[in-house]
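I am attaching a structure below and will ask some questions about it afterwards.
Excluded from the complex is one protein chain; the other protein chains are retained at their positions.
All chains are identified by letter, namely A and B, in their written order; residue positions are counted from 1 within each chain.
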Amino acid sequence: MTSRLRFVLIAGSISFLLTGCGDAFNAGTISYKDSEQFTKKQKDTPDLDGKPQLQEAVRKALADLFGPRPQEIKVPAGSGFPEGGRYLANYEKVGDGVQDIVYTEANSGKKVAVVGGYGLYRKYCLHCHGVQGAGDGPTAEFLYPLPRDYRRGVFKFTSTAPSNPKPTRADLKKTITHGLHGTSMPAFEALMSGSEIEQVIDYVIFLSMRGEVERNLISIAALVDKDDINGITADDIKESLDTVVNNWKATETLVVSPKARRTEPTRESVLRGRDIFLGKKFGTGQPVACTDCHGLHAKGDGSSFVERNIFDKVVFRRKSLDTAIEERYKELGDEHKSAQWQPGGHGGGHDSASSELPETFDAYKNRETTNWDKGSKDDWGNPLRAANLNLGVYKGGRRPIDLYWRIAKGINGAKMPAHGNLLPDDQIWDVVNFILALPYEPDLLKDAEQIKKSVTAAPAVTQR
Amino acid sequence: MSNEHAANGHGHADPHAHGADHGHGHDDHIHPAPTNPLFKYVFSTDHKVIGIQFLFSGLIFFVVGGLLAMAIRWQLAWPWKPMPFMARFMPSWAENGYLMPPEWYNKLFTMHGSVMIFFVIIPLLTGAFGNFLIPLMIGARDMAFPKLNMFSYWFMPPAMIAMANAFMVPGGAPESGWTSYPTLSNSFTSTPGSYEAQTWWLISLLFAGVSSLMGSINYITTIIMLRAPGMKLFRMPMTVWALFITAILQAFALPVLTSALVMQLLDRVAGTNFFSPAGWVVANGPAVVGGGLPLLWQHLFWFYSHPAVYIMILPGMGMVSDIIATFSRKPLFGYKPMVFAIAGIAGLGFIVWGHHMFQSGMNPALGATFMLSTMMIALPSAIKVFNWLGTMWGGRLQFTSSMLNAISFVAMFIIGGLSGIFMAATPVDMHIHDTYFIVAHIHYVLFGGSTFAIFAAIIFWFPKMFGRMMNEPLGKLHFLLTFIFFNGTFFLMHIIGMHGHPRRIADPTVYEYLRGTGTMGLNQFMTLSAFGLGLSQLIFAFNFLYSIFAGPKAPANPWHANSLEWVATDSPPPYFNFEKIPTVYHAPYEYSVPGMENDYVPQTQPLPEPTAHTVVEKA
Partner (left out) sequence: MRYWSLLFALAAIISVGIFAYAPISPEWWLPAGPNVSAGHLHSVSSAGKQIDSLFVIILLITGIVFIGTQVALVYATYFFVDKGPNGRKASYFHGSQRLEVIWTIIPAAILVFIALYQMGTWASVKFRSAAPKVQPLAQVTARQFQWVIRYPGEDGKLETKDDLFMVNDLHFVKGKQALIYLKSSDVLHSFFLPALRIKQDAVPGLTIPVWFDTDQAGHYELVCAELCGWGHYKMRGNVTVHETQEEFDQWLQSALKEQSRDQVAAVVTGSQGR
């Protein structure tokens, strides 16, 4: 029944000087901004550059489906929101007028006017995540990592698989409630009530749907000739929407459940986990390459990523990659030179050949540029680095199940791949145990170089 | 009062041009006044011109700081609502429906505090009035170092440009408060304003500091070396005493601030680590080498900034003492105790900085000693209040707008002083530290105190500065509205502060105990009052500008005061101030001397013998 409802909701502000009224911050109109795919030539994604008619058609389709402005929300039919998406806003259009949206509190039976997902999002989230959920709010620019752009429908920390699935409501709820430790995403548990968080989840999903439908429509329109007025058909629109909606609806069935209980975190399990981390193969498992990204000492300084020094210069000092690489190469040269003059330093300072770095600048630049372009960016094109596992900070959560999900199914949109097909569950639990033990026992990786050598150079040992 | 008794028997109104005057009984060597307007009005070495330059730049920044304050108040009363009118100047807010981003709130109060303290109150009190009044009041032709004086003003524009530039750099204006506590301020990843703007803030303050330092050296030298014959130290007006002691305070405290600023600047741009602990990481940024401690900054900063609080109030006290005595037509009560009280405040001012740090993690035993010295500093302040009351007692009070502002300085300073005792009590400070109680306190001292003193002083010395009178009815209207709206804005801050409303939070409604109509209602009331306060200043601005050009011509001594600037020269004084360096016979507080025809005895006129001996010595 509810799936056929098509609400028109109004998010607005009626009171002005009253406080305590939840909608006071709704005043002041905002409007959806076109995504950059509309008018700008894109490198990797389709765009509608130079196709004004099709741009208009996509805009119209979006307005028909989701409402023309953030303040005027249409909920697409069959989108699967709780109660048909009523809690996205605080007013409902009835005939010519509007009426408050209320909900009945479960325990007290009181009727409460909702603030609505839009209002809460606007108050708490918009300044980072932006009007259309593009992660481009005014505060966002100086944060690392950057706030999520919902428009791809990809969320990093989910409990679902396979590749890039939608998060469950529980996943989103966990992120909003507890924040993402180690990022700028705060925990909202102390700022919003449970039902308010649910409203925000609705709105985040709404924005994500809108953004993904926008992308889909642009992909379709990009293939169409620019003067074709009927380039986007009603079927196209419906299909674009349905794909997205169905993905969101299906997500609850895609939750990955570990087949085995967690192995007791015994010394053996931890050491086994460490060896797996360092690339050793056990039983039916495949060797995994954790150290390529996380580094031998799990400091997040693996060789697939651009050097941390260069990363810092580009991300935090806003230098161009080339400048950063040049500067770093110079620094390396200086370090190399001064090392020679130290007691025990190689070369003794007499051999002029050894005062040169072992690697030419071009080779260095080539390698680091590739590392940056290929290794150090997530699917959104934002800079990325591997986690330092020594800190005891786990963005996706520190429960064993969270870490299991991170290892078994990876981090969506980021470089962390799924290992569920490489490692049996008991070995994943070993790695979980190792990761949870590492901050308390930094000595675990003291001899990482030797262990790594022994596990990789002597496969005979692993084939016991 | 009437302004008709213009000229008194001792006016030296001499119609002669004085440019060619060489030596007038003293070893004066008087240069002719510059004729090139560039040197007459812009790069002038004349202390009067420099004082007026400081006055204008201070008042312009007063407007800027005031507008920032309005924006702060708006956000506090109606969080996240688009600001009427002013938001339109923020094009970057448009796409968010003109909702203020939260970091902007931090920028607003940071800039409000910095601008008001470093560009308004200090330059107005010491720069404008210090420059204008000191030579005139002690009977000198100019400052001891006129060129240094000129430089002291021209170090301000770079400071102002740097501060304004802080708004334009990536990340926007600084966000770490006017106190700029590390590690928020020295790690460039901590918040957008610390990315680059904080560096500009530091540069700006360095320039402002150097400007103040040059000024204070000049004041000290001038007051020691260039007093007119007979102007013994204990014959100087309170204004000069206050400015003298303030200058000493500045000269001793500013080097510490300067070094602290340089240290933070080096931390930010040269990779030193004075204030960051070892291996410190802020907001996922790169780790620093570290090895420093954030508390070091607080010690250094407050070692300057606590004396700075007195730098911002002592000149006001001095000027108010003169104004109250003049309009009470009565000698200043306890002239010497007043001087000692100022000196006491200045001396104790150097050993109380720790009271800003009771909750900072500093050793609490140290806090206990700072508490004792802080309690003691309330004493000289109390003595001053009692003496002002004593001065008015039995007087013949003339409620000019200047006097009204001066009286309200006393009334408001009492509130600001008494609320200070709460903070001095360390356990009570534990609750009210960093709440609106502090905000109320600082505004009662710096607005209720210093700003009312500035209003009083501008109206009082306006005739001397511009040769015209300000409009009295408008002045009174401005005072009335300012007084009402000031109290409406700031008094209730004590209440919400007592209730635990933290300062510097962009949205009080986040907290349940602040969400109710009791607290938010007060916030809205305060905001409306603040707008009223802001609008009332338009009256003053109009009065000020109108009177400069069209006010009635001022006589040499419109208030029938005794000190040299009134009795020994014209309004406005000529270049090089005095036709002839006057000779001084007594302190400038001989009003209503029994048996005299006039109710005032200029400093240039000897007292009738018996009175001078019996009464002056006693005081």
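Definition applied: a residue touches a chain if its C-beta (ideal position, glycine included) is under 8 Å from a C-beta of that chain, and two chains touch if they have at least 3 such contacts.
Not measured: the values here are computed from a predicted model.
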Using the touch definition up top, pick the residue from B:L67, B:L148, B:V281 or B:L474 that touches the left-out chain.
B:V281
Given that one chain is not shown, which residue among B:F39, B:F167 or B:Y181 touches it?
B:Y181
The one residue from B:G58, B:P82 or B:P102 touching the chain left out of view is B:P102
Hey, which of B:H47, B:H112, B:R268 or B:K330 is the one touching the hidden chain?
B:K330
Taking the entire complex into account, which one of A:V102, A:A170 or A:L271 touches the absent chain?
A:A170
On subunit A, where is the contact patch with the chain that was removed from view?
124, 139, 159, 170, 173-174, 177-179, 181, 184, 186-187, 189-191, 255-258, 261-262, 265, 394, 397-402, 404, 429, 436-437, 440
Of the residues in subunit B, which ones touch the absent chain?
1, 101-103, 105-106, 175-177, 181-184, 187, 190-192, 276-278, 280-283, 293-295, 328-337, 359-361, 364-365, 367-368, 371-372, 375-376, 378-379, 382-383, 385-387, 389-390, 392-399, 404, 407-408, 410-411, 414-415, 418-419, 421-422, 424-428, 430-431, 433-435, 480, 483, 487, 491-492, 494-496, 498-500, 502, 504-508, 510-513, 516-519, 589, 591-594, 599, 615-616, 618-619
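By our rule, only the chains that are shown with their structure count from here on.
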Which residues of subunit A touch subunit B in their complex?
17, 19-20, 24-25, 27-31, 33, 122-123, 126-127, 131, 137-139, 141-145, 182-184, 191, 308, 312, 316, 318
Within their complex, state which residues of subunit B touch subunit A.
78-82, 92-93, 95-99, 101-104, 170-171, 188-189, 191-192, 195, 283-286, 509-510, 515-517, 520-521, 524
